[in-house]
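The other protein chains are all here in position, but one chain of the complex has been omitted.
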Amino acid sequence: MSDVAKPAPLPQWSFLSQNAAQLFYRLLAAFLICLVLSVLSESFLSLGNILNVLRQASLTFFIASGLTLVVLTAGLDLSVGANVALSACLAGTVIHQTGSPVLGILTGLAAGGTVGLMNGVMVTAMRIPSFIATYGMLWVLNGVTYWYMAGETIHGFPAGFRQIGSGYFLGLPIPVYLLLVFLAIGSFFAQRTTWGQEIYAIGANPVAARLSGIPVNRRLLLVYTVSGTMAGLASIIFLSRLNSAEADIGESLTLPAIAAVLIGGTSLFGGVGTIFGTFVGSLILTLVLNGMNLLSINANWQPLVTGIIVIIAVWLDMKTRRPTA
Amino acid sequence: MDHRKSCYLALSLLIASATTQARADGETIAVFTKNQTNPFFQTVRVGADNMAKALNAKILHYIPTKPDSIPEQLSQIEDVVVKKPSAIVFTPVDYKAMVPGVEKINDAKIPVVNITDRSAGGKFVSFIGADDYSLGLETGRFLLKTLGGKGNVVIIEGVKGSLTNVDRVRGFNDALKENPGAKLLASQPGNYQRLQALQVMENLMQSNAQIDGVLAANDAMAVGAIEALDGANRKALVIGINGTKEAIDAIKSGKLLASGDYNGFAQGCLGTMMAIRSLRGQPVIAEIVLKPTVITKDNYQPFDVSLEQRTCPSFEDASKLGAK
Amino acid sequence: MSDMAIVSPIRTLQRLPGVAIVLVLLIALFGAIAPGFLSAANLSNVLVQSTILTMLALPMTLIIMTEGIDLSMGAVLTLTSLCVAIVSLATTSMLLGLCAAVLVGTVFGLANGWLVAIAKIPPFVATLATLGMAHGLSLIVSDGQSVVGIPHSVRDIYSAHLLGIPVPILMGVASYGVFHGLLYHTRFGTYVFALGGNREALRYAGLSPTRLLITVYAIGGLMAGVAGLLMTARMNSGHPTAGLGLEFDAIAAVAVGGTSFERGNGWLLGTLLGVLAVGVLRNGLNLISLPSSVQVASVGVLVIAAMFLDGLRSRA
Partner (left out) sequence: MSAETSAATLDAASHVPLLELRGISKEFPGVKALDDVSFAIHPGEVHMLLGENGAGKSSLMKVLCGAYRADAGAIYYKGNQVTIGSTADAQTLGIAVIFQEFSLVPFLDIAQNMFLGREPKGRLPGTIDRRKILADARHVLEGIGFDIDPSVIVDTLGVAQQQMVEIAKAISQNARILVMDEPTAALSDREAELLFALIGRLKAEGVAIVYISHRMAEVFAIGDRITVLRDGRRIDQIRPADVTPEQLVRMMVGRNVDMTYPRHFAEQPGELVLQVKGLSATTGISDINIEVRRGEIVGLCGLVGSGRTEVARAIFGADPISEGEIIFDGKPIAGEPDVAARRGIALIPESRKSEGLALLRSVGDNLVVAALKKLFPSGLFDPRSAQRTADGLIRQLRIATPAARQTVGLLSGGNQQKVVIGKWLAAGARLFIFDEPTRGIDVGAKSEIFALIDRLVAEGAAALMISSEQIEICHVCDRAYVMREGRVAGHLARSELTEENIVRLGMHDE
């Protein structure tokens, strides 16, 4: 096999596991969508709408950023949506019962993290493929949430709490700040910490990573817990933004989050991708939906358009991917 | 609600609750609803439970594990027919696609009462439902009257193709036609979902500088739209439909202008009542279409009680409620 | 383990535990506590209800054996079901409806195969995208509405009996028979093992993995088309969301049935047992009238438990 040492073009950056060209195409795509929309709809380029897009992208991004870490290890977490629903309902109850938003937030994060940890345990200790383990978890979470909520809605939260999702600071919505903060933290974690590097190594070759002295199982537990906690965070934003929660809020969140990760250039085979890419992916997805709303396009076209975008994004990846052995 | 409180204390009651079915000596009534997530169907189920308790019958609930799943509800019908309950109170997840299921029930000679969505086929002892068209029309009229017959209005639709949505939106549009001074800016679907409605509203506010009224096809979407308006520091009058607890609270606090009462509680009560009456050989009313009530700040008090405390209407009340 | 010369029947027995034990336990449990569970009518119900899922899970087994996946199957089934409704409504011919459904299904299958085998897009992504397209097309062609008024010849398929056995069961059994023969007794089946196990081996044997892979996905689409007919017959109408999400049920059945996502290690009978285990669970829980939320959670518990059992055995 190695008879012919093919000299191949060198990747642009080595320690960022995604090369600049791919990121460039992705940003270009986002820019082109913006350009087309601004021509078609005059209200698109208004500051209000741009903030609007960012705020809507933030919810997808929170879920998708945690999911990115899971996908980097060549895993998948199908339970994130159901996790958001359960965490939101629990957090909402705690706020109602105790009147303390802080306790509520902590409950949401802890619930999300616990579910993530359980996913991690199934994947590591019980050695169930992540795809199936989290699918099972999805049903279990739905069951618990349905039973717990019994068809009710939790609504009406203190004004202070509601600021998180709908408030403004210096003219920008607070979720946008949170988005930027978590984008920075996530990128820093993935690129500039040894744990992040180990996660990339695990995704690229779990056996080699283990035999290089990386505690693979502990890192996987961490990754699934972080993914769950990010779902918990999303549940808080959701709760605060909509001022209410019910059992079915998670259903429509999982597939867009996965799509955002994929559009962002993270490979399902693990080891390749960035949090920033996922941010751009969330942005592209939100831009398209925003555009369809602004142009009053029939919502029936939405799944079709999303599907086409996923294909184009991944196809672009194939064209610009770093050469393989 | 107390269900949830107990859970707040101990989550592990899950299995225990499985075994605490109410026992009764009377008839067994199987109640089919669309999903476990929409608060409306919870009001239906509580209504059915209340009525069964009063009449000493036993209720079994059948709800698809995937919300609104047609194949699952069909499977549940097939399973229930084997079990042979005394009667069935039935909400089809889809009014057309469930017809073969209803026919299966008919073939098994189990009396069945249709509630909420009128099935497109099959034989029923009785139909209990609300008039979606009138609800849309009346709530729409109320909004436009409050606006003085003019202004910019948007509609947030439910799930395309669902029976309730088609009729409610038709009602909204007819109300708009009666008020030529009002202008319809957009009619976009929010799929009966809070988050989608919120995002649709946010986006619509970008392309429309002035929105005076919002007609939402259910309460969850209406509340979502209100959150969007609040977030943008804009004001508009919003109406919803269903009369859920959340909507009542919003009306009380002045955020929501009005909600059309879909009265799931009464539907559950009356559906169960008709089923049991037919089993007991008592006269039944073949069709009750509940008259639309627009719940506003002026008349919300009777609706502001917890479900468990509400009482089912009597048979005599029922005949007045909208018998044709 | 590795030094034992294991011949296929013993191998099958060794693999039985995971899903088969769960299935036997479920049947025993419900037989004991659920009145009427063991009646012929009820068992026939379970089988009839399992046919559509079986028809998806069988080709899904082959697809997963090629280290692939088809997320679009539920959405394609929905679309083909609508095709049956629309075409049979327009032409009053059930056969033309079936043809249209099979055609549309196969086209989607071919598209999946093309994306995976030629465009080299990872199967998860490719079929996630076609899921969107099929779902979108379903909404567009139906405008979100149910399609009703279709000829009785369609619905009769679901309710008809042949030799006293419901036709859907016969179709399910026939599907299993065809797939069993296809996988274990034909050249094509042999190559399916090779697609996941060692694609190079195929190339050295002068065979085209590309064409074989496309065929596997096309079979998936074709079966979604046939299942679409059953779905429409069952509802006596077409509905734009009726089959969404079924692909995950099918994937879970395949995984629970002991087919691995790697190296072409598949077990067709396990898939069938997996489908039946889920069917029995739902049916039994309906009969004993547990709260619906418990039903939801127990599906998840079943999936996790069966996989965990399998994991325990593979480690032993």
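Each chain carries a letter (A, B and C) given by its place in the written order, and its residues are counted from 1.
By our rule, contacts are C-beta pairs under 8 Å (C-beta built on N, C-alpha and C of every residue); 3 or more make two chains touch, one makes a residue touch a chain.
The structure presented is a predicted model; accordingly, all values stated were derived computationally and were not measured.
K.L.:
Among the chains you can see, which ones touch the chain that has been omitted?
P.N.:
Across the whole assembly, the hidden chain touches A, C.
K.L.:
Considering the complete complex, identify which of A:37, A:70, A:89 or A:201 is in touch with the unshown chain.
P.N.:
In the full complex, the listed residue that touches the missing chain is A:201.
K.L.:
Which listed residue, C:120, C:152, C:211 or C:263, touches the chain dropped from view?
P.N.:
Only one of C:120, C:152, C:211 or C:263 touches the chain omitted from view, namely C:263.
K.L.:
Touching residues of subunit A against the unshown chain: what are they?
P.N.:
So the residues of subunit A touching the missing chain come out as 1-8, 10-11, 13-17, 191-198, 200-201, 204-205, 207-215, 217, 271-272, 322-325.
K.L.:
Which subunit C residues touch the hidden chain?
P.N.:
1-8, 11, 181, 185-188, 190-191, 193-194, 197-198, 200-207, 263-266
As a working rule, only the chains that are shown with their structure count from here on.
K.L.:
Applying the document's contact definition, name the chain pair with more C-beta pairs in contact, B-C or A-C.
P.N.:
A-C
K.L.:
How many angstrom lie between the centres of subunit B and subunit C, each centre taken as the mean Cα position?
P.N.:
35
K.L.:
For subunit A and subunit C, let me know how many angstrom lie between their CA-based centres, rounded off.
P.N.:
30
K.L.:
Show the residues in subunit B shared as contacts by 2 or more other chains, in ascending order.
P.N.:
Subunit B, residues with two or more chain partners: 14, 17, 36, 65, 160.
K.L.:
Quick check: what residues of subunit A touch more than one other chain, meaning two or more?
P.N.:
Residues 139, 142-144, 146-147, 300.
K.L.:
Note which residues of subunit C are touching subunit A in the complex, please.
P.N.:
Touching subunit A: residues 115, 119-122, 124-126, 128-133, 135-137, 139-140, 143-144, 248, 251-252, 255-256, 261, 291-304, 307-308, 311, 315 of subunit C.
K.L.:
Could you please specify the touching residues of subunit C with respect to subunit B in the complex?
P.N.:
Residues 35-36, 39, 41-42, 45, 48-49, 52, 139, 142-146, 148, 155, 158-159, 231, 234-237, 239-243, 245-246, 282-283, 286-287, 289-297, 299.
K.L.:
Note which residues of subunit B are touching subunit A in the complex, please.
P.N.:
Where subunit B meets subunit A, its residues are 1, 3-5, 7-8, 11, 14, 17, 35-39, 41-42, 45, 65, 67, 160, 186, 188-189, 191, 193-196, 198-200, 202-207, 220, 223-224, 227, 230-232, 244-246, 249.
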